[in-house]
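Showing just some of the chains, left in place.
The letters A and B name the chains in turn, as written, and every chain counts its residues from 1.
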Amino acid sequence: MDNGLTDATPTAAAFRLILLSKSNPVMGCYMFWTSLLVLKMLVMSLLTGRQRMKTKTFANPEDLRLSRSPEVRFGDPNVERVRRAHRNDLENILPFLLMSLVYIASGPNPLTARLLIRIGASARLLHTVVYAIIPVPQPARSLAFFTTFAITCFEAGYVLVCCIKYI
Amino acid sequence: MDNGLTDATPTAAAFRLILLSKSNPVMGCYMFWTSLLVLKMLVMSLLTGRQRMKTKTFANPEDLRLSRSPEVRFGDPNVERVRRAHRNDLENILPFLLMSLVYIASGPNPLTARLLIRIGASARLLHTVVYAIIPVPQPARSLAFFTTFAITCFEAGYVLVCCIKYI
């Protein structure tokens, strides 16, 4: 976890400027929140599995033996709610993470960048809570959704302007 | 947005060689087109929302109040078409973007790399137009699909050969 260089050498000082390395605090912040969001996405699989067990809704014949269900079933509302939340994660968290990585590589203001990453990631954690764990009346889910949505748009706009000459 | 080094120092010259940084024009090109594709994917969510509003097809009970629909509905053809296009994006754009990043890290010919990124990304923009916005007779959609498909395969093949010794 240490690159073996001390700050005393000029090369080491220069290395502090490599944007996609953990010597950049923005990248450190990104790495922390990426790990949290990836864990959250993995938990969705477990939540789906729990709902499938509870409602005995299995989509594959080879899974029936696990719960002694008589036949494959589809479309249980509880299973489908978790699956919709999971799909929503794929549609939004993965683009957000990829976009944030590219945004960091464009060298933004460190304070702004860290703020955007923290808020964007927290909003997605909240989104899962109000969608799949405790269904809450609207607009709770919409607010959480559009927070990360707007941040991803801002990051994309910033990089577009910053890299327009490479089109 | 500036790393504070001038080209006069040898270290700065060496930094121009870091592949995953915006000092590399290929990475700049990748960053520009990634932002466009991410924006395009986010627009798919809005298109789905518009179709849901128009056809009053809502999948969650808590969303019904928004449009005064009497009950949850599924399987409207207009909503499903946009959702299939969105899923197709997840299946193809995300692997294309990840593969291109790894391809850039392998140090390809800059001209080839930029050409592949530009064509691959443009084909996906076209794919959305002919799938979800103005449905066009085949083979328009297939051509757009297989263009990016072939480019992603080429990039994967290039990296496989280039990194075979690290297997």
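Following the convention adopted for this analysis, a contact is a pair of C-beta atoms (placed from the backbone, for glycine too) under 8 Å apart; a residue touches a chain by one contact, two chains touch by 3 or more.
Please read these numbers as outputs of a predicted model, since none were measured by experiment.
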{"item": "Overall copies of the shared sequence [whole complex; 2 in view]", "value": "3"}
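By our rule, only the chains that are shown with their structure count from here on.
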{"item": "Rotation angle superposing chain A onto its copy chain B by C-alpha atoms, nearest 5 degrees", "value": "120"}
{"item": "Chain A - residues contacting chain B, complex", "value": "10-11, 14, 17-20, 80-81, 84, 90-92, 94-95, 98-99, 102, 105-108, 135-138, 141, 149, 152-153, 155-157, 159-160, 162-167"}
{"item": "Complex interface listing, chain B residues touching chain A", "value": "1-5, 11-12, 15, 18, 20-22, 25, 27-32, 34-36, 38-39, 41-42, 44-45, 59-63, 65-66, 86, 90, 94, 97-98, 114"}
